[in-house]
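Every protein chain but one is kept in place in this view of the complex.
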Amino acid sequence: MTAKRFRPDVDAPEWKGGHTPYDIVKEGVIALVVVAILTVLLAVVFGSPDEPALTVKGWSNSDPMDFAATALSELNGTSGTAQYGAPYNNASTGQQLGPLTLAKWVGDRIPVNAANAFVVNPLRSLPEQPVLSADLQQWSNASATTRAGWVNNYTHAANHMKVVGGQLVVSASNAGPVQVMMSDLFQMARTGALDQALVTQKGFYTTDYTLPLLFLADGAYMANIAQKQHLTGDQWGMMNETGNYPGQAWLWLYTFWYQVSPMNTSGNGDILVWAIMMLLTLGLVLVPFIPGLRTIPRKTKVYRLIWREHYRGLT
Amino acid sequence: MSTTEVDRQWTTRLRKRVTAKLPPEKLLPDTQPSYVSSWIYVFGVTTMAALAVVIATGCLLALRGPQWWHGSSVGHFVNSLHLWSVEIFFFAMVIHLWGKYFMAAWRGGRALTWMTGVVTFVTSIAAAFTGYLCQTNFDSQWISTQAKDGINATGAGAFWNVLNMGQMLMWHIVLLPIAAVLLTAFHVLLVRVKGVVPPFDDTATVAS
Partner (left out) sequence: MILGWFAAIFPLNSLGHYIQWHIIQISVANLVVIVLMVVTFLVALFAPFPGRKRRKENR
């Protein structure tokens, strides 16, 4: 029977040499103390960032035109959320990885009807609004075609949208109840009531911010602030933190793929990057089994620095 | 009760199996092979120490809830401790990974040790990510709305909603820390069972 071949990148020689005293508990305690001290020092010197959260109230007051344009896009179905696809709706196929449409297959399990979620339902929550109530009733009773006509007419006129004296001004004709709905939504946002209405659509107690976050993300306001903080995708933003703080340097490779073709321009960029990173992560897990990759340590001989005392002792 | 009956008990069988695989002197050794003589070896224990500080500071934050640190300077300081201990954690873990790669530490039946290490690394990234989502500030808003596209594209977003702060908070403070600690414990126990990987048999250095 032939002896099993020794594979230097897979097998390890048996250690027949000496042992030295080793205090494992002491080592652990020293490490803990050193890390704790270093943590305290860094926290005392640098602190941590805390850029305040945006609100729909702040958005509508700071950038009323962007807010109004976004609200209109929810109503006319052109917003990012309205056209997203799964898991929010079936407006589009969503991202594809070759023949795989993973999100679509799973389905819209977090259903969001943009017009209802961001405009109609919040307006319905307002009490004692006879004019608005009548307009909302008119909206409910209308067919999808009629609604689309009203919204289209308002959208055309909205090219000349203005905010005058805190009021949204759009000179639209044949826009049905849309004019009042948009105007009232704008006022609701400016008071802060829309923030609350977006969160409490699912009940009193909620920690689910899906709706207000989707709404904010549909506009340009949040993205503009993110751009100033170097947090956007084409700024390698995934690695970055607000201010001058170190961020997530370990995401360098994940972010890198978003900078190169075809991921940087493809509508399927996200799923392509995920697929690449899943493969690379699998590769990292399976290094011990990958010839070539597992040979690099022996070939580069960095180990001779680590074990130099051992190798000197052999001579 | 006969001896055979006691021997057949689950408790007895488990104890014998565990103590055979990992007797006390292997679990808590008082010597180590003399080739363990480099500073590169401290980064594993440093990573674990950092994980302990991360968990401890996380527990402090949990005492007063996720909003505490926005309105309290003490809370903000505790948040800073948590942030910097996470930075140290990743700092040490990546250097540990570099060292173990160049030592080819998977050799001699230690492939599972390497694999559990990488899985722990990936789990830590998920834990850090959910942590960023729980900050309840602008950073959380931006990160969640950006990350949703990648996660939604895989189909996982239908079940793992990064915009649902409550869900992300519970993954961050319950599920992922448990996973990280269990994986770390398994990883470390594997090192204790298999021992630290010996040097390459660089016979060219041996005098003829």
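Per-chain numbering from 1; labels A and B assigned in written order.
What we mean here is this: a residue touches a chain if its C-beta (ideal position, glycine included) is under 8 Å from a C-beta of that chain, and two chains touch if they have at least 3 such contacts.
This is a predicted model, so every value here is computed, not measured.
**Q** Out of B:L22, B:I95 or B:V191, which is the one that touches the chain we can't see?
**A** B:I95
**Q** Using the definition of touch stated at the top, determine which of A:D135, A:D195, A:E241 or A:D270 touches the missing chain.
**A** A:E241
**Q** What is the set of chain A residues that contact the non-displayed chain in the whole complex?
**A** Contact residues on chain A toward the absent chain are 17-21, 43-49, 228-230, 235-236, 239-247, 249, 259-260, 302, 305-306, 309, 313.
**Q** Which residues does chain B use to touch the chain missing from this display?
**A** 34, 37-40, 42-43, 73-74, 76-77, 80, 87, 91, 94-95, 98-99
By definition in this document, only the chains that are shown with their structure count from here on.
**Q** What residues of chain A sit close enough to touch chain B in their complex?
**A** Spelled out, the residues of chain A in touch with chain B are 8-15, 17-25, 27-28, 31-32, 34-36, 38-40, 42-44, 46-54, 84, 86-87, 94-95, 102-103, 105-110, 206-210, 213-214, 216-217, 222, 225-226, 231, 233, 237-238, 241-242, 245-246, 248-251, 268, 270-271, 273-274, 281, 284-289, 294, 296-298, 300, 302-307, 309-311, 314-315.
**Q** How about chain B: which of its residues touch chain A in the complex?
**A** Interface residues on the chain B side: 28-38, 40, 42, 45-46, 48-50, 52-53, 57, 69-70, 76-77, 79-85, 87-88, 90, 94, 99, 101-104, 106-111, 114-115, 118-119, 122, 125, 128, 132, 135-142, 144-146, 149-150, 152-155, 157-159, 161, 163-167, 169, 195, 197-202, 205-207.
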